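Rest of the complex left out; these chains stay put.
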Amino acid sequence: MKATIHITLKNGVLDPQGKAIENALGQLGFGGVDEVRQGKLIEVNLTESDPKRAEAALTDMCEKLLANTVIENYQIHLDGEA
Amino acid sequence: MQASVIVFPGSNCDRDVAVCIEAAMGKAPLMAWHGDSELPKSDLIVLPGGFSYGDYLRCGSMAANSPIMREVVAQAKKGAAVLGICNGFQVLTECGLLPGVLMQNKGLNFVCRNTRLTVTNNKTAFTAQYEAGEEITVPVAHNEGNYFADDDTLKRLQDEDCIAFTYADGDNPNGACLDIAGICDPSGRIVGMMPHPERRAETALGGEDGKRMFSGIVEALS
Amino acid sequence: MSHINDTEITEAVVAEHGLTPDEYQMVCDHMGRTPNYTELGVFSVMWSEHCSYKSSRKWLKKLPVDGPQVIQGPGENAGVIDIGDGDAAVFKMESHNHPSFIEPYQGAATGVGGIMRDVFTMGARPVANLNALRFGQPDHAKTRHLLAGVVSGIGGYGNCIGVPTVGGEINFDKSYNGNILVNAMCVGVARTDKIFYAAATGVGSPVVYVGSKTGRDGIHGATMASAEFDDASEEKRPTVQVGDPFTEKLLLEACQELMASDAIIGIQDMGAAGLTSSSVEMADKGGVGILLDLDKVPCRETHMTGYEMLLSESQERMLMVLKPGREPEAETIFSRWGLDFAVIGELTDSGRMVVTHQGQTIADMPLGPLADGAPEYDRPHEPTPKAAAFDQSLLNDAPDMATALTTLMASSEIASRRWVYEQYDSMVMGDTLAGPGGDAALVRVHGTQKALAISTDVTPRYCFADPVEGGKQAVAEAYRNICATGATPLAITNCLNFGNPERPEIMGQFVGCLEGMGEAGRALDFPVVSGNVSLYNETNGTGILPTPAIGGVGLLKQLDKAVGNRFTENDLQIYLLGETKGHLGASLYQRDILANDDVFAPPPVDLQSEAAHGTFVRQAIDKGLLSAAHDISDGGLAVALAEMCIGHNIGAHISVEGDIGFWFGEDQARYVLAVTADKAADLEALADNLPLGKIGVTTGAELKFGDTVTISVAQLHELNEGWFPALMQG
């Protein structure tokens, strides 16, 4: 089973990358863009096929490794679920 | 001869490279500001190391879109010699003057140390003062120096003798394909490399292996 | 919507702000009324241990701070010393311990950013960064993660801004399991006639905010840094400050550009306690008052209260007082660098800090008490009991020499730090003559023939066993590391990391270490020009080893005279300078070979010998007599010799005999010196009656002790290099 994890900065945490992208877009002449935030996308393939168990394992992975929960949130998307 | 060093807000090897150019040429290069849209006609243009615009998003991506780079590309196409060092190499690939891309180091850490290089092509505008196959020592300092290109591109680089430097046997610090440390365009006038020749251009800093890059290009252009 | 200032000030609210009932009463007395919530917040951060030094001030005053080389001692953003020809070195060290434990990457990164601002706010261009790090046991569950995060955070920030990281130190000890130490040092170079200070003068002068926007980062960071950890606080996860080195680079360049004019009256970075402490300190130093209009503060987040704006610790911000009328030229510079610029207030003659927000006065406080009114505590302190002398019977079943030496070379303290320092750009700026790996780093003063020698040192296990001797030893080791390059030691900064000062035995460690440091500073003409105190480094009542890190700076007038600490060729004569009594108490040998953690007395420090031997080494280098010099510290003579061999893979034959104490004892004031045969007589003549003796010669590819012990240099090298990568691979 394939899954995608979205990792984003918590609200209020400074995002220098997002801010820099926003500035660069402005300089390239793209107006009307703001609140740019950059996060991570992690795609994995699991041998586990049961969605419940897959989700539990992924949550565990996020807590232990994939996300820095001090400053980041994560969302798990199992394939097919959108 | 006119030399220009392009200064992005996050460049941090601009002064270091200017010192070497001045030593080789007897005259300080022009320091050209990233926001300018005009660049006085230059025989030599150097894109120095650093973090151009913080290297957010992808290294060199925002710099490649800066006003001055339109000028750099235009002058390169008209025959100016262009050297991109480290971040400058990343900018050259992002703006399409050189093929491929510099990905994150295989070890995932920034690496700053001396590396042994083989001068694979001594016919570029910058490498004439080295022997072909000569081994030199030049430091690297980067987090994204892992040269990657698809197989066709790599083959073309080999066929057209566009690999300028490789890391000598076993000394690849970043996992680069074919141990590539630096490449050039088929004319040999545009060179991009991850190692920093300007950091090893005087004995007080450990050696002079990098100095011949600068004396070489000055000799070639004057 | 109710205002934050409508919050009732209860005992609980006071306690949450870290003020004791007595302190709160003092606040009320100074105010002549009950403070509102915002005012309480401001007092609490200004009176926190971190900002007010209330437990340490009494003792800091006793340190030597004067000398002809001192231009600015403690009390400014950084210390300033004269390095000749109109040049000055500007430097300071600071802790970022608690934030780094919570979020190692950002905590360490913002620590580096903060210390660099302290230096460039004085008008200096930063030219070198160093860091003194302490972690828990190597096999502790958190160590690897914290170490990896801290190192990449330091590199991530320093590499980007383009200042070389040229040295530092790392120790491991279980006492740091729950309290790592991240101390960052920055050294800058300025012209002596272009130093900028924090004092704000001139009623009516505009107060200007520049740099990044303000968010809710690290609110109450300053109070957190002064509070003991318990397991729960790890879960509280305060708003972490995130560093933006690119913006810091812009801020550095913009400040340098503005500093080239004469528009600035005073300038101060916004560090701990942000806008509050920078405005209070500037106005108080200038003896004026200050009016701030928070509606003008550039904010990153919406609905920020005045309380939050005043206490935010968002990074990469500065406060300046400009000469009236100079705002437009300053604004032009800052906006060209893409930075925020806002006039947020002006100086008054009121002697008060008055803050308005959304048309209301939300705080109105007397400046004097805010800046200097925190109580100065003379906390009870219990001297550390004198430790017993080393118990020689422990050596009865000691392993053989080769086993002991190979074990030490691959121990946590001696193992090569290459894994760490190769992640730092140590060469950018093109002036690093000697980067990490030597005794002191050497950084050329750009465009000159002179160089700064810089080293950070302290041996916490000595400080624990005997704070006074440990304090002396830290200063003496920094002194030795600098002398070993040929440079003259000039002045020090420090970062004093201790446990909870409310415990008399911890306070006793503090008082003892400062006494030793002061004594050594006076004897070695090595005054303190800046520093930082970090207390309450405790978890669940267990304090760290006392860790007063010293950052020493020296000057080498002619850089081509410098020597390294590695053997350079065969047939060098090897000399030992200094008296060897074989002192094994508190040694690395005791800890790692005997695996014994009894508390024995550390090696005594004879400051006269330190001065005499250091002077001799410098003279010998100046006369061009030496090929290499290395001070002897952790692991004693045997380890020093092994380190000198592995640099260029050159062996040595040591012809003197000795016992375990001779090889591994950590007697102080000692160096290993290497000379070519033709210069040996001159060296001996110069030594006069100092204890200098020939002990061997460089030769081959093995380190040999007499005819019985032979170890290949390649093996020593492999052991020394292997430990760190193996640890980090897990």
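Per-chain residue numbering starts at 1, and chain names A, B and C are given in the order in which the chains are listed.
In this text, a contact is a pair of C-beta atoms (placed from the backbone, for glycine too) under 8 Å apart; a residue touches a chain by one contact, two chains touch by 3 or more.
As the structure is a computational prediction, the values presented were derived from the model and not from experiment.
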Overall stoichiometry - one representative per chain kind is placed in view: A x2, B x1, C x1
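As a working rule, only the chains that are shown with their structure count from here on.
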Centre distance in Å when chain A and chain C are each reduced to the mean of their C-alpha atoms: 37
Overlap residues in chain A, where contacts from two or more other chains coincide: 16, 20
Junction residues of chain B, two or more chains touched: 53-54, 56
Partner chain B, residues of chain A touching it in the complex: 16-17, 20-21, 24, 27-28, 38
Contact footprint of chain A on chain B as seen in their complex: 53-54, 56-57, 62, 65-66
Of chain C, residues touching chain B in the complex: 152, 155-156, 159-162, 244-247, 249-250, 253, 337-338, 421-430, 432-433, 444, 559-560
